[in-house]
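For this view, one protein chain was removed and the others were kept in their places.
For subunit A:
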Amino acid sequence: MSLQEQSDVSVAGVDADRLGRPVATGEVTPTGSATSTGSAASRIRQASDDAPSASSTTISTANQSYMDATLPWDKFSNWVHCICVVTFDLELGQALEVVYPGYCNLTATEKMNICYLAFPDSNSGCTGDTRFHFRMRRFSGKSLNTAQEAYDQRAPVYLQTDPVHYFGFVHFRQTKDKTIPRGYLQKSVVLVTLLPLVNLFTHVVETIAPRFFESGEPAIEAACHDIDQWPAPQPGVTFNLPLMGSIVQCRIPSHYDMPNYQKPLVVTAQESTHLAPTLLPTVHEPQLFENLAPIVPHLQLLWELVLIGEPLVAMSPSPTHCSGVVQSLVSLIWPLRYCYDYRPFFTIHDSEFKEYTSKTQAPPKLVLGVTNPFFTKTLQHWPHIVRIGDANSGQATTAAAAKVFKKSTDGRTLDTKPGLYSQYKPFLAKDKALLKRILKGAESQRPVEVQSMILRRHFLEVTQSFMIPLERYLASLMPLQKQISPFKAAPQARRFDLEEFLATVADSGPGLTSGLKGNWTGLYRRFVESANFDGWLRQRRKEVDHKLQLLHLEVLCATDFSECDLPARHEVELVDLVLKLLDKIEFAESNPDSVSSAQRTKLQAQMRTILATVDEDLKSVLMSNMTLKQTVVAVQ
């Protein structure tokens, strides 16, 4: 299609969108009712004043910008799906006021969820500013863009995206405003993204929201413009990200980092001369102590519940607190990924409310964070409930929440005392030394960051002690080198066998690396039934299969086919060999990182050797296959 056609027909429309004129979505309300066209139109605001002129200039240069240039919003969408403003309208209820970018793809259900999740659920004591985050289901497909796919390849498993869930980071403000009917302003800035970089995006929203409340939409537009300058979110790289006149320096951990590795961020002299960057020591780690202080005595037990995927709900009066608690709980099992759904902030309006609170089925395996007292009754049948008082009430809460209440069906769960409600008998004994250490730290005013670090390190060690025997067993399932033959497919590792694995635990179990006493075998039995185990095994299998493909490829390269008496072999077998080589050449092309170009050339040379050896009949048959023909022609 000619470029002329393109610019005549479609450029104007596309460009207007591309340049970020926000679409007024005020007509979308949680109840789905539409406002009159008049009021919708009055909500339309032109985000960028120069949009019309810009789109007309783009037509003349369409040629270039369409072929190779990065379009506006392209880089933005690597990091952020959209930034919204949700307001409380007296007539409409929660309403989506503005969405950047305007063309942003959100389904009606997604919009509805954003609207409800953007506000505290039982909003009474939330005067002033409140920040929290949520997760919601993504209904508009599950595709990732190229940068996000690249991110997933290099990010540690527990930081990889979940393509069917968005994160939403909220800054909510409630203030008296006499100019508004009823005298209150209630508004939220919400950033929606697929990347689980909780600290980074909390910081971003905390930077944008106050400016927005000060100077309105241009603040959001400016922030979007800044984010649109950010390089691709590549794990392992230290970034200096411009944001509203400041620089955020941070680093996304990489899959290849050592466990617990934290690269120190350093201010370079050049930058410090004019603009000191804000250092974000971690983009993703929730502050364990800050969030979990009241329930430190239960953490060992909670670690088990998260590990084996038990239904768990955290109740707290504050959305900030409950989202922090849930995020911290699922992070306890890092470097394992928590593979079930979890909702740091869940409300009665959520589209999954019915599904998740149904009493006709067993409670779903997930971790929920809720604030609405209504859930006390709704989730009464859940086996494990953590109830935390207001974080602001201080030390008194710490002591109170240390209680364990045996859950029973007689309605005692309607109790509102802080504490853990569960009948679960942990497999492992409590680590009293850790408790003592944390308690002492609290008494001696040890900084919360240090307290958090102690907890983080402890649970990292426990998780690793738990996983090392599994890793070791998995390594023993690898096939032997001599089992790899050019005339067979790449071998596969043997299947995981629970009993066989458990037999190894007595001698080389977690006892070697962990001082924790208890029934490790029982814990393994529960763990292998969980999605967390499945996720881990699937990931490892992928890595092992990749490795075996590489070994097989090496064997195919190293085989001297002239000594294999190919003409004596049967056609079917020769075709099979040729197809295998074709497969490997394709594998080499799609994995340039792990296959050298010398190996690729060698594979093609092997293909030529084989084709030269087989009889003419078979050769002409094979060459009538287009893929093969192209491969061979490409070589010559």
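Basically, a contact is a pair of C-beta atoms (placed from the backbone, for glycine too) under 8 Å apart; a residue touches a chain by one contact, two chains touch by 3 or more; residues count from 1.
Criterion: contacts and distances are computed from a predicted model.
Visitor: Just go with whichever of "8040_t:CDS:1", "Mediator of RNA polymerase II transcription subunit 20", "Cyclin-like domain-containing protein" or "Ras-related protein Rab-14" UniProt uses as the name of the absent chain.
Guide: "Ras-related protein Rab-14"
Visitor: For the chain left out of this view, which of A:Lys359, A:Arg457 or A:Arg494 touches it?
Guide: A:Arg494
Visitor: So which of A:Glu214, A:Glu499, A:Asp560 or A:Asp593 would be touching the chain we can't see?
Guide: For the chain that is not drawn, the touching residue is A:Asp560.
Visitor: Among A:Lys176, A:Lys425 or A:Lys482, single out the residue that touches the unshown chain.
Guide: A:Lys482
Visitor: Tell me, which residues in subunit A touch the chain that this view leaves out?
Guide: Interface with the chain not displayed, on the subunit A side: 479, 482-483, 485-495, 497, 559-560, 563-565, 568-573, 575-576, 579, 617, 620-621, 623-627, 629.
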